[in-house]
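Left out: one protein chain. Kept in place: all the others.
Showing chain A:
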Amino acid sequence: MAVTQKLRDGAWRVVELITTPVVPADYLDVIAPLRNPTVLRARVDAVRSETAKAVTLVLRPGRGWQPHKPGQYVRVGVDVDGVRLWRAYSVSSATGRADGRFTITVNAVENGVVSSYLLNNARKGMLVHLDLPDGDFQLPEKRPAKTLFVTAGSGITPVMGMLRSALHELSDVVVVHSARTAEAVVFGAELRELAAQGRIRLIERHTGTDGRLKPAGLADLVPDLFERETWACGPGDLLDDLQEHWADAGATERLHVERFRTVVLVAGDGGTVTFEKSGLVVESAGGTSILDAGEAAGQLMKSGCRMGICYKCVLPMREGIVRDLRDGTITTASEVDGDKPLIQTCISAAAGPCRLDA
């Protein structure tokens, strides 16, 4: 065993030598991008339109993928106009499909660069980048006796993943779903079909005509509200309301929420820059480079040309928004999406609070 392992290692080193300075997988990428063991990618196998503003992508993941648990999300990297942007999307398909594929359902977000790109441009054959599934918005192994799902808009997506995976193991399921109109209900037909079969009790609320759902009104719709293990997903204010309501009833632990990104980053002038590894926090003015501000406060930073041409000063930004001092270009990063763009600190000024991985 040890001998064969040694031989294999030796042979691999020779292969690496043959392809140096790049790695063998880089050559493989030219012909078989899904086979690369170090870069997880997926191919879009089909595109299905759900509503006017939602589309489902059937993805065939490449080597290294691990199946999701119902309710989890996956981060997807999409090249939009040549720039790779990452977003988190809930998996909407059932777990353990025989063909190894899974689906994500993308809902149009206002001013959403990635969602609108996918809505208009996703095609069969397109490659996207992937990360492993994540998130603890999940059903427990021991299924609850009574379940309630409260969702709004695209918040139905992870719940659909749960229903498709585990509905046969759940006995008493209520789904309260809000959408602007009946047509805007993502997975509307499937949900109504489940309701018709008596497998779920579906309460649709069309906010365009009925107005927004208030937690106080929920008790009228679902009298045994607090006896149910509840999963909620939707806009932040709805989740805030629900959490308050459940807390008032002393039932906080029965409510599980999944928050999508709600804060839209708006470029301002200057901001607080946090260097996460050193713990240093600096107030950085809008006209000062982060490099200058950081150094002035005693942060050890790498730099070279200090004029934006050598890229020696780059640092990953975990969360935040910066402005290019030369041309005003805005770069943002969001923790939820896990996108950590490298920013050139010598020509970037804070345009809001920023957290740097340094």
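What we mean here is this: a residue touches a chain if its C-beta (ideal position, glycine included) is under 8 Å from a C-beta of that chain, and two chains touch if they have at least 3 such contacts; residues count from 1.
Following the convention adopted for this analysis, contacts and distances are computed from a predicted model.
Student: Which one, "ABC transporter permease", "Putative DNA metabolism protein", "Fatty acid desaturase family protein" or "RNA polymerase sigma factor (Sigma-70 family)", is the UniProt name for the chain you do not see?
Tutor: Matching "ABC transporter permease", "Putative DNA metabolism protein", "Fatty acid desaturase family protein" or "RNA polymerase sigma factor (Sigma-70 family)" to the record, the invisible chain is "Fatty acid desaturase family protein".
Student: Considering the complete complex, identify which of A:A94, A:M126, A:L167 or A:L342 is in touch with the unshown chain.
Tutor: That would be A:L342, which touches the missing chain.
Student: For chain A, which positions touch the chain that isn't shown here?
Tutor: Counting only chain A, the missing chain is touched by 14, 17-18, 20-22, 26-27, 29-30, 39, 79, 81-85, 304-305, 307-312, 314, 326-327, 329, 339, 341-342.
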